[in-house]
Each structure stands twice: as C-alpha cells, then as structure tokens.
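Coming up: chain A.
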Amino acid sequence: MTDVLLDGCLALCLPLLAWLVLRTESLSQAVVLFVAFGLLSALGWARLDAPDIALVEAAVGTGLTGALLMHTLSWTEETPPDVRARARRRPWALLATAALTLLLGWAVLALPADSPGLGPEVEARREDSGVKHPVTAVLLNFRGYDTLLEIAVLLVAALGARAVNPRSERASSDAAKDPLTGELFRMMTPALLLVAGYLVWVGDHGPGGAFQAGAILAGGGVVAILTSRMGTPRMSSLRVRWALLTGPLLFIGVGVAPLLSGRRLLELPEKLAGTLIFIVEMALTVTIAMVLLMFFPGTRPSRAGRGGER
Partner candidate 1 sequence: MSPLELLSAAFLLAGAAFCLAGTVGVLRFPDVYCRLHALTKVDNLGLGLVVAGLALQSASWATALKLFLVWLFVLISSAFTCQLIARAALRRGAVPSGGRREP
Partner candidate 2 sequence: MTNTWLPLSVLLSSLLPGLIIFLLAEEQRRTRTLLNLLAAVTKLVLTGVMAWGVYQGRQYETRLTFFPKADLVLRADSFSLLFITLSAVLWFVTTIYAVGYLEGTDHRSRFFGFFSLCVASTMGIALAGNLLTFFLFYEMLTLSTYPLVIHRGTPEALRAGNVYLRYTLTGATLLLAGVALLYSLAGAVEFTERGALSAVAAHRTELIVAFVLLIGGLGVKTALVPLHGWLPVAMVAPAPVSALLHAVAVVKAGAFGITRIIYDVYGVYLVHDLGVMQPLAMVAAVTILYGSVRALQQGDLKKRLAYSTVSQVAYIVLGVSIFGTASTIGGLVHLVHQGVMKITLFFCAGNYAEELHVHRVSELRGVGRRMPLTTAAFTVGALGMIGIPPVAGFITKWYLGIGALEAHQPWLVVVLLTSSLLNAGYFLPIVYSAWFQAPREEWKPSPRRWEIGLLLLLPTVATAVLSLAAGLFAGAELSPLGWTRLLTEREFRP
C-alpha cells in the first residue's frame, strides 16, 4: 500500500516538476528545479530496481548537467533581453501536452503487462560474458558495440565543446591558493580515487562501472575547475590527449583483435573476457572523466577581471 502511494506520488510529481521547470520565468530557478527533478527521478530509478541508472543519473544526468547549466547561466545572463526567456502564455501548450500524453499512454497501456523482455536470454548467456552483473554484461559485451559508439559520442561532444570554447580560463590565481579548497582536495582526492576504483571493480558483479566511476572522478575535477584550482584539460596537451584516447584505442584494439583469430568484431574469448572488460573499463573511466571535465570551460572572469584583460 505504501509502495503504491510512494510510486504514485513520484510518478505524479515528476511531470509536475518538469512542467514547473519549463514554466518558471527565472532561468536559475528553472535550473535548480531541474536538479531537484533529476534527484527525484533518480529516486524513481531506484524504485524501479535500476541502481546503476540511479547512480549515473544522480552523478551525470543531474549533478554534472546541473552544474553545467548553472555554470552556463553565468554567461547567458549577458544575452540581450529580447532573447531571454519570455513566459508567454500558450493555452495550446497544455492541451497539446495532454493530447500527446493520452495518445502515448494509450500505446503504453496496450503493451503486454508481464513481459520478461530479454531478461531470460541475458541470464542464459551471462556465464559466457565474463562478468557477473547482467547490466555490465549487456553494456560491455552483448551490446559492447553500442558502448564503443557511445564513447565516440563522448569524444565528439568533448571535441566540439573544446572547439567552440578553446580557452581554458581560470578566474584568478589567488583563488588557486585558497587554503580551504586546498584542504578539500587533499582530503577528497584519495577518497575519489578509491571510490572510482571500487565502482569499476564492483561493476563486475553489482551496480557500478566505468560511467559511474568516471563521473565520480570528473566530479572532483569539476569542483577543482569551478574553484579555479585547475584549468580545463586542453586538447593541445599531449598528456591530455593520451588520457582521453587511451581508452578508445584500447577498446578498438580489444574489439578488433578477435578478427585476427578468425572471430567476429568484439567476440571476446570466454576465458579472457572478464579481464579484458576490466582493463577496458579502467581505461574508459579515465576517458569519461576527461570528457566530462572538458565540458567545463572554466569560470568566467569577473567583470573587473574582464575589464583589466582588455
């Protein structure tokens, strides 16, 4: 009974919150509401027995995205007023939303109510995949090719983001000397590394994996960037490029290597599969962390700083 109440509440709150996010006139409020929305949906994932997703959602979908959007607002405030969000009343919007929801809901309710999906198939072949956690098995082995392309997506986004904002800005050097944040990093860095390593390792048999770990690592880095302790990693640095690209290269190598022995792309030998997946995941963790960091182009120099710059 309480379960249904909780689920119902959550299921109702999510769209309402989403509506609010879009209705709010103030952009910063909207972003804050969006973060709240993300956390609430992470709760939803957890309720649906999807702890992997809850983790990623909380860390990446909400944490990093929220930070990114918040960070952007500090720039787009300068947008001329005519492009600003205008809360125009659109009576058709509500109507359209309702109609669309009904239409889609009709289809959703017509779906079979108790399909196991591909669960049994995954279960049957899980032994052969080299990992015990079914989600990791799907992600890195059964559908590893998706993941390979997804890494390409990340690289492209990082490349694009760096291409348009190539400067790696740090507001002021005195911020870097701030004892408080220095202390924070001294405390956090080992913990972050530990947690990230743990998440990759645990991904073998439980919720966790490269994305979660990469997100954790990136979280630390983002705080460093936002507090001006660190510049955004730059593509011009060879070390950054190696950190970014070792993972993909390794992944491609592991994917292509089976071809040499007459196997198919990404057809990992059963005995080695677990080890190979672990190595690739370790390397990908670094890649993912780097990519996520590259999304943050540093803090905006304060107005006074900008004045001095010119």
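A word on the picks: all candidates are chains of the complex that A comes from, given by their letters.
Throughout what follows, contacts are C-beta pairs under 8 Å (C-beta built on N, C-alpha and C of every residue); 3 or more make two chains touch, one makes a residue touch a chain; residues count from 1.
Keep in mind that what you see is a predicted model, and the values were worked out from it rather than measured.
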Neighbour of chain A by the touch rule, complex-wide, chosen among 1 or 2: 1
Any idea which chain A residues touch candidate 1 in the complex? 180-181, 184, 187-188, 191, 227
